[in-house]
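Quick notes on the structure that follows.
Only a single protein chain was left out; the remaining protein chains are all shown in position.
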Amino acid sequence: MIYRENGQFKTTYAADQQIFTIAQDKVFVLGVIAFAFIGIPLLADEYMFRAILIPFLILSLAALGVNLLVGYCGQITLGAGAFMAIGAYAAYNFMIRIDGMPLIFGLLLGGLASAGMGILFGIPSLRVRGLYLAVATLAAQFFCDWAFLRLGWFTNYSSSGSVSISNLSVFGWGIDSPLEKYLFCLCFIVVFAFVAKNLTRASIGRQWMAIRDMDVAAEVIGIRPMWAKLSAFAVSSFFVGVAGALWGFVHLGSWEPAAFSVDRSFQLLFMVIIGGMGSILGSFFGAAFIVVLPIFLNQVLPALGHLFGIEISTAGISHAELIIFGSLIVFFLIVEPHGLARLWSIAKEKLRLWPFPH
Amino acid sequence: MKFRSLALAAAIASVGLSAAVVSPAAYAQAKEQYFPVIVYRTGAYAANGAPWANGYVDYLKLVNAKGGINGVKVSFEECETGYATDRGVECYERLKGKGATVFQPLSTGITFALTEKAPIDKIPVITAGYGRSESQNGAVFTWNFPLLGTYWVGADVAIQHIAKQAGGLDKLKGKKIALVYHDSPYGKEPIPALQERAKMHGFDLQLLPVAHPGVEQKATWLQIRRDRPDNVLLWGWGVMNSTALKEAQATGYPREKMLGIWWAGAEPDVKDVGAGAKGYSALTLQHGAEPNSKVVKDMLAMVHAKGQGTGPKDEVGSVLYMRGLISAMLGVEGVRKAQERYGKKVMTGEQVRWGLENLNLDQKMLDDMGFAGVMRPVQTSCTDHLGSSWVRVHTWDGAKWNFTSDWYQADQKVLRPMAMLASGKYAEEKKITPRTPEQCKQ
Partner (left out) sequence: MGFFVETLIGGLMAGMLYSLVALGFVLIFKASGVFNFAQGAMVLFAALAMARFSEWANIALGGDNLFLANVIAFFAAGVVMFIAAWAIERLVLRNLVNQEGATLLMATLGIAYVLEGIGQTIFGSEVYPINVGMPKDPVIMFESLFEGGIMINKEDFIAALIAAILVAVLTIFFQKTPVGRALRAVADDHQAAQSIGIPLNRTWVIVWFVAGLVALVAGIIWGSKLGVQFSLATVAMRALPVVILGGLTSVPGAIVGGLIIGVGEKLSEVYLGPYVGGGIEIWFAYMLALVFLLFRPQGLFGEKIIDRV
């Protein structure tokens, strides 16, 4: 009843090609963004910002990047953590080696460096595909883990190999409080989400999808696989690199390569698959699921045990957390292999007919 | 299908709801001194993390059993990190909102992250025997307390011990010492101090990194077999230590020439190597395994006998258990000291920092608390957050650890200038103005 597109006629090509062709969608998305900018700052407390919202936003951005590569271009990667690391360390080096480097440029340059490396490590994708490629991307992961530990130049010869950055500011606006950090990340993610959405609607996104669906056929109709695959690697790595830089700069403040380990790569791939491959919205769902679920289990399980008079040890909780996390992943894959985004679209379909389904 | 979609809906709803649940309830004025306990009882380092955590929690229970800190009861809550920095940060954010007194993360990576956050939240971070070495300079690192020892202390004493066995520091010239280290900030911390000593005494330092988690060390030990270093320093954690000892056995490197840091000298490291680790020595952070100390007997009588023990009974008094226990004791004593100045009530993080900065545990106090023979007096100041740097060496005889050396003390003539230099660099990067003696008096 509410969600119905009848009567919304497109009279121009421009209207037909807009991002949200249904007025309700547009209102909804604008509403969510407005809520994120105005509502959440009023509601959330410091813990929410620092432990949930900021990691959620940054990891959404990273998941978005991974989704462009995995979901849209069909190239499975297990090395996303490495590109986060490249982004973080490159941004760090731009910031400390160039005096007066503005923060936003620093972060974007970090992303660019990551994009460059992405192209390099994307080259095998021209020959290798599928699971072989997935494992091959682990080479990037382990190489970067090693390089940032061992090559002193990257860490400015810090004796422990851990780097840190503070006193972030943009145009004289100091980003210190959790709220400011949250808004800063939010600005990034909103801009990048729109860029990603438009990329996937544009010619380049269509090329990626053609490659994903069948690369030989795509080549036959005149798409250059090299250009399409490498551009996907570059754009994806750029997103992931910026996310990595934000993770280091804004969330952790001080980091070592272990912050971007192979576990992080798996986590990002989880987000994409659980959220929904080939869906911008899915990246957000996936990130929310993966970020919130462990914290949620960690807090609810003891309370639950308490309810039944069982005292669960910390180790017991984290083992249970592993078990539940693992089973939920399997459960979701079985019930909805297309991810949470698919559930969302099913809900929309239902809503369209509501309250009079045939 | 119906059931599935129901279950699915429930799962999603619960995750959605969780956002509301996970946010910690606003804390009313607490009546108990709240100790967050950051631990790892799972993951790659669980075997070493668990005894430490048990000791830590047991000591807090013991404090309560003895009537609290001057009548103020202690409350505590565990948070599992699995040794991951981001989980540690989440724990920190969650627990600090509940009136945290002091954080002890037991991870160099988490320590680095908290070093950036603690000054903003005004919560002290105790890193007894780990953390940033330069944070002994309290003028810059206002909130970090690497009490009892840093890795530079460890490195310095290790060289002293090797020199003593060789017959003097001048005998080190031309010797070759290999450092087998965990490839992380933890393992890299001692390198500057070792290099400094290598320059002073003219020995050759060979660096052999081992990738996390340290289960593959064949190449490392092949190199040791080829180069035959005079001594091997082992700077590992968790499974890396026992693997190193097994590889040493497999390549025939004499265990007598191996010396571990205090994190590589506990029961889990040698237990399943057994006789193969015989003769292996490790530094101690003052204490070793102390099953006969008074505090352990108190613990067994007042906590474990009542069935309130956190871990298994036979673990009480083991090396890492004692380390956790002593870490908790230092935090508690910081509170006690702060109460002298601010009154016998619940202390804030800022007040505890004052307490930790003015800590003065003399022999009598230690004896009263049951730490006679376990550790030596500790006295901190505003600029010296280290407190003491006494180290002994103990050796594994195939079944238990025995002390085999006198007390050593790190040479602050070497370490202090290094710490000043490194912390100065940090202060410059972070635009921190070091505290002056006048500010310290406040």
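Just so it is clear, A and B label the chains in written order, and each chain counts residues from 1 on its own.
Here, a contact is a pair of C-beta atoms (placed from the backbone, for glycine too) under 8 Å apart; a residue touches a chain by one contact, two chains touch by 3 or more.
Treat the numbers as computed from the prediction; the structure is a model and nothing was measured.
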Residue touching the undisplayed chain, where the options are B:149, B:268, B:288 or B:370: B:268
Selected residue (touches chain absent from view) among B:200, B:219 or B:305: B:219
Among A:22, A:96, A:128 or A:209, residue touching the chain not depicted: A:128
Footprint left on chain B by the chain that the document does not show: 41-44, 46-47, 50, 183, 207-211, 213-216, 218-220, 222-223, 225-226, 238-239, 242-243, 246, 249-252, 268, 271-272, 274, 276
Positions on chain A where the hidden chain makes contact: 70, 76, 124, 127-132, 134-136, 138-139, 142-143, 145-146, 149-151, 214-217, 220, 262, 266, 269-270, 273-274, 277, 315-316, 319-323, 325-330, 333-334, 337
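Throughout what follows, only the chains that are shown with their structure count from here on.
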Inter-centroid spacing, chain B versus chain A (mean Cα positions, whole Å): 35
Residue numbers on chain B that touch chain A, as the complex places them: 4-5, 7-8, 11-12, 14-15, 18-19, 21-24, 39, 41-42, 46, 50, 53, 78-80, 82, 84-86, 89-90, 93-94, 97, 108-109, 112-113, 115-117, 120, 132, 183-185, 188-189, 191-192, 209, 211-212, 422, 429-431
Chain B partner contacts - residues on chain A that touch it in the complex: 44-48, 50-52, 55, 96, 145-146, 149-150, 159-162, 164, 166-167, 176, 251-256, 258-259, 263, 288-289, 292-293, 295-296, 298-300, 313-315, 317-319, 322, 328, 331-332, 335-336, 340, 343
